[in-house]
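Selected chains only, in their assembly positions.
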Amino acid sequence: MTETADYPEPRPPAGWLTKPDLDRVRAEVPMVYVDAIPVRVNPLGTVTAVGLLLRSGEDDTLSRALVSGRVRHGESVRDALLRLLETDLGTMAFPQLPASLAPITIGEYLPDGSSSLHDPRQHAVSLVYLVPVLGDCQPANEVLSIDWLSPAQATSDEVAAEMVFGQAELVRRVVRLLGS
Amino acid sequence: MTETADYPEPRPPAGWLTKPDLDRVRAEVPMVYVDAIPVRVNPLGTVTAVGLLLRSGEDDTLSRALVSGRVRHGESVRDALLRLLETDLGTMAFPQLPASLAPITIGEYLPDGSSSLHDPRQHAVSLVYLVPVLGDCQPANEVLSIDWLSPAQATSDEVAAEMVFGQAELVRRVVRLLGS
């Protein structure tokens, strides 16, 4: 039972939902998500490594994932991005959030598996950002480790097979766009 | 009473919500929206006119608006864009939907008026697209007229004052980006 509500208490703070409410809403409307691809860059801005999270899934299998989560009611996209990055990478990662919120691509996750991105819990539309991190990343909360892969490794078939929700599609779109 | 549910019947089709359900959900999570800015272009691709909708508001005042609406559960962003464009501009507009779904900017509408974009009904995050239309636009449904303004007029203070939800902000961002 790793699927949890935002907040398990009877009276959640504004913007948070209890697990039953979240489950119900997920069947009614698409959820607004952000997906962040953490990267290391050199002084010329060239991406040298892509950070993928290793997580323990519901059935104790390991899987790789992006920094990903929903935007809450009343929360700005920037606030959601920073909150999710700090939750997964710790507070010393110094992520460089984008100056322009125009995402590099969007992800459409459908629950029925009809698309390359799929999430059995919900229909979600995610804004995808590349986020250089300058500081020290420490796996936090449910993250077991953060693995820094070369761009070639991160877009390989082997890594794609380990990623949840078809997120390899997003990594490939974005990392390949950067060129070689 | 111009605020209507997606579908007034007791058993709406998949992805549609009754008015009470829509009102409830709007207080729980941000809604996924698309905003389309219809434009006329010349053979070089230069924008020659920006199409703004004239609508009759709840209190019978007239206001200008973009083609805008929510993405429904299970509906793709492309399907939502085409549905909304056909609803407002008619079926002969021949909108040229973008080949890449990366939006040109995003809009964050908050209900409390703390941002330049605001919507008293909800918190919405919109994907904003510029959509050239090649065909004949006929105001459909609740649209009284479609006015084609020059880029300079469309970004003027006069027109901004007539636009709902602070959408002038989006028109200005996008149209000015195109240059002169």
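For clarity, chains are labelled A and B in written order, and residue numbers in each chain start from 1.
Simple rule for what comes next: contacts are C-beta pairs under 8 Å (C-beta built on N, C-alpha and C of every residue); 3 or more make two chains touch, one makes a residue touch a chain.
Since the structure is predicted, the reported quantities are computational estimates derived from the model, not experimental observations.
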- Message: With 2 chains in place and all of them the same protein, how many does the whole complex in this file have?
- Response: 4
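The criterion applied here is as follows: only the chains that are shown with their structure count from here on.
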- Centre-of-Cα separation between chain B and chain A, whole angstrom: 28
- Item | chain B-touching residues of chain A, taken from the complex the two chains share | 17, 21, 25, 27-32, 70-77, 100-106, 108, 110, 112, 123, 125, 127
